[in-house]
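Before any comments, here is the structure.
Heads up, one of the protein chains got dropped from this complex, but the rest are sitting where they should.
The letters A and B name the chains in turn, as written, and every chain counts its residues from 1.
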Amino acid sequence: MASVEFQNISKSFGAFVAVPDISFQIADGEFICLLGPSGCGKTTSLRMIAGLETPSSGRVMIGGRDVTYLHPKDRGISMVFQDYALYPHMNIADNIAYPLKVRGEQETKRHARAKEVADVLKIGDLLKRLPSQISGGQQQRTSLARALVYPSEVYLFDEPLSNLDAKLRLEARGFLNHLQRDMGMTAVYVTHDQAEAMALATRIAVMDKGRIVQFAPPIEIYRRPATTFVANFVGNPPMNLVPVEASVGEGALHLRAEGLQLAPIAPTEAIAKAAKSGRMTLGVRPEHLRIAGQGDQNIVSGELFANENMGPESLVTLERGDNGRVTARIFTDDEIKVGTSVHLAFDTRHVTLFDDSGARIPAADER
Amino acid sequence: MKKPPNIFVRRTVFSAAATFLGTVFALPLVWFVFAPFNARAELGLAIPSPFTLSNFATVFQNTFAMQALLNSLIQAAGGVVLVGGAATLAAYALSRSPIPGKGAVTYILLLFSSVVSGSAAMVPIFLIISAAGLIDTHLAVILVFAGGLLPTAMFILRDFIDAIPRSYEESAMVAGASPLQAFFDVALPVIRPGIVVVVVWAFVNIWGSFLIPFILLRSDKLMPASVAIYSFYSEAGTPIVTLLAAYSLIYSLPVIALYLFANWKFGFRFFGGIKS
Partner (left out) sequence: MKTFSLLSTRAGALFLAPASALVGVFVIIPFFWVIVVSFTNRTLLGRTAVDPDFVGLQNYFALFNPATFFTRGQFGFSLILTIQFVLLSALIGQALLGLLLAWLSQTVTPTLKSFLQTAVIAAWILPEVVIGFAWFAFLDYDNGTLNMIMRGLGLPPGDWLLQQPFWVIVFFNTWRGAAFSMMLFNSAFQSIPPSYFQAADVAGATSWQKLRDIALPLIRGHVVTDLILITMWTFNVFTPFLLTHGGPSYRTEILSIYTYRIAFKDFEFGKGAAVGVVIMLINLAFALVYLRLAHKKPVEAE
């Protein structure tokens, strides 16, 4: 396995700048997810690691070697494509064994190795079939088998699970998790599905418009999102973000919004500075909200908008006075009728504050 | 407010119209169903009694006629090999290679090929072939056909190749293949159906064509069947109908067979799409 590094990489397609300037380092054995919405540059970045796109400027390093202008076959990589790229005229065995064929290995050896890998992935009895004769999940595993059949330094994944239905996706995800721990593979994995990223990655690079907004382990991304963009992207349902008017007075931070009742917060220097603009965003995750009871000091109120009973929990959405919506994950069997007033309470320690540019304000106990 | 017309009446009218039109279209060819099997065939429509294959025997004994069929085959096969090979390579390059001005090239190519028709270009084509000393050779016919059919063939194949996911070749290259290996191992097998389409279309075109060989060939021993048939019936005096009918049928068989094949494999869309 090897490390991967981008040094000031930029990529433009004609007049369109896909990636203005990215630098990062991935250590040997890390499983990195590039996470972001369509068009954020994650696939372009992956393809630059693979060598399928050449950067407009900057350097790509794999295992300490400068591979920026090397052909994909000379980079020591394996890749799983979103559409699996299985060759329709070859059977499964030949598909899996293809990299070995290209390396000049003879047929019996190739097919033996292909069988080995296929067995691990539980497709060993499909070797004689054609891609059109197997299911989507099996095609996905064939594609993975082809990537694993020869030794590589870095494994690249381009949204490999997005064409699978929900149940298969979970299975495949679990398997990839297991594989990563087993092999200690250095992997770069592109996805727009935040659950996948959370489940698989040792570190997540959240990307937006060609830039890395935050590059940190999943739990950090979840608990201390760098911006409102990250907070909104990771977590399902996403973090509730309420725009508030902010002022500092009498030694406390006062935040006001329709339907929001908040105990005053002790202002740190960072908070005070951010409050100067008068605007902030208050964030609180759905699982940190509960039906308000006696003595709760932080309450958000509104009319019940939707009540989705998901089985293990209910997603209760209320609409505040200014039409902003807040969703809570509530574990209750209580009937709540639409149109009734709902009050949700939360603890101050679960509040995340963002300044008017969307950047998170560090909490008092950080650093 | 109009009373809705009687559906039954309408259906009958349509069916009658369809039958009538179908019959009208079939009429000139009805004669062909019978004449080749009629030892005493004339230009008139007649049911042969008895049905016989003697006309075909006569054709097979006519060396000129058989030579002409062979010539048609040589020219069509040669043309098809050239068109198929050159068009596949060119279309692959147009689809996958970052050649500047690709879009303009295709546009201009189509423009030229529709403007420079056989009728317009008879003179310069004749002169070019003359200058190359190729008048009265198979090669001349093959080359001219290849040149004329290539633009459309390239256009069809390029569209076809564009529809093949690039991830096929990309994954092959990540797996270690060079661009040429990727082309032969992965791309070409997938392009094959498109090549079949082009080959069939080109074959039918060359096999049935009259004007080009008519202009470029002189000696009897090189004439393809199309010109041979024409010379058989256009001579002053009565054409030998029995021979001609049987010969025409034999000559038409490959085209009919290829059409049925294409229809079976690709459906009607084939010819509709190709000609455009």
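By our rule, a residue touches a chain if its C-beta (ideal position, glycine included) is under 8 Å from a C-beta of that chain, and two chains touch if they have at least 3 such contacts.
Only a predicted model underlies this, so the values are computations on that prediction, with no experimental measurement involved.
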Which residue of B:56, B:160 or B:207 touches the chain not shown here: B:207
Chain A, residues in touch with the chain not shown (by the definition above): 51-54, 69, 71-72
Absent-chain interface as seen on chain B, which is shown: 4-5, 10-11, 14-15, 17-19, 21-23, 25-32, 35, 42-45, 82, 85-87, 89-90, 92-94, 96-99, 107, 109-128, 143-144, 146-148, 150-151, 154, 166, 169-170, 173, 179-180, 182-183, 204, 207-211, 215, 225-227, 229-230, 233-234, 241, 244, 248, 251-252, 255-256, 259, 268-269, 271-272, 275-276
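In this text, only the chains that are shown with their structure count from here on.
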Touching residues (chain side chain B, partner chain A) in the complex: 165, 167-168, 170-178, 181, 185-186, 189-190
Chain A - residues contacting chain B, complex: 50-52, 71-73, 77-79, 81-83, 85, 87-89, 98-99, 101-103, 146, 150
